[in-house]
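Worksheet: one structure, shown below.
One chain of protein is taken out of this complex; the other chains stay put.
For subunit A:
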Amino acid sequence: MREQLVLLDNVVFKYDGQEHNAVDHVSFDVFKGEWLAIVGHNGSGKSTLAKLLNGLQFPLEGKIIVNGMELSEESVWDVRKRIGMVFQNPDNQFVGTTVQDDVAFGLENAGIEPEIMRERVKNALKRVKMDQFLNQEPHHLSGGQKQRVAIAGVLALQPDIIILDEATSMLDPRGREEVLETVRELKEENVLTVISITHDLEEAAKADRMIVMNQGTVYRNGTPREIFQLEEELISLGLDIPFSIKLAKSLRENGVEIEDRQLTDGELVKELCELNSRM
């Protein structure tokens, strides 16, 4: 039985002075403990979805229910305690002058007692493997490290859900790997439900489920395996499919008999090795 955590019901949102709805009658749900990736090209409404989920914007129509609470002006601060967010730019979300001050920022806002705060800051930083950097200043950290501190800031508040809003798009490949690895570990420990908003399909391939957004509507909703079957359709939406899938496809076209769809580079390598040993 999957436990429903977030529900969007016919949500409509339009920015002031714009003709089209940025989010147009969108409905979907998010289950406890899953990793949901929301993908789409620029202007598909995926970032607006993130803002709606966290009450930074309110829908014009429809409703959003988080953990049994309907999102409204009154409940927004309670909902924010349940949802943590990591944004795109590592610098512009670092509030504290040092790593520990930054992690404590959310706790200070929530009015947590200083003794408990210390404990939670330490634990959260240990989780993201940044506990060696307690007194480090942000300009001495790499982008990936800053994003991990941002994740620690979310963890310290012990939320149910973490939203990654393009959180890896400004990082170098190593930083990206660090951040995704951290998120994956947290998800496996069953602490968090992850909603990652991204245009990087390699990242989305690691998710349990994918939602493809196009022009403010849900275009497809399914497992990465199902979504990547769409190949041409995805490309026509302005999305690029992962390299491993592209390679598998052209191999198949050229008469190499490989089975099923391989999602990650690792899976493809394994498949090819097996094929090689059979020949």
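In the analysis below, contacts are C-beta pairs under 8 Å (C-beta built on N, C-alpha and C of every residue); 3 or more make two chains touch, one makes a residue touch a chain; residues count from 1.
Here is the rule we use: contacts and distances are computed from a predicted model.
S.K.: Which name from "Energy-coupling factor transporter transmembrane protein EcfT", "Dihydroxyacetone kinase subunit L", "Aldehyde dehydrogenase family protein" or "Isoquinoline 1-oxidoreductase subunit alpha" does UniProt give the chain that's left off?
M.R.: "Energy-coupling factor transporter transmembrane protein EcfT"
S.K.: Taking the full complex into account, find the residue in A:14, A:41 or A:81 that is in contact with the omitted chain.
M.R.: A:81
S.K.: Looking at the whole complex, which of A:17, A:114 or A:173 touches the chain that is not displayed?
M.R.: Here the residue in touch with the unshown chain is A:114.
S.K.: Would you mind spotting which of A:9, A:34, A:61 or A:101 touches the chain that isn't drawn?
M.R.: A:101
S.K.: Considering the whole complex rather than only what is displayed, give the residues of subunit A touching the chain that is not shown.
M.R.: Answer for subunit A: residues 54, 56, 77, 80-81, 84-85, 87, 89, 91-98, 100-101, 104-114, 117-118, 121, 137-139, 153, 157 touch the chain left out.
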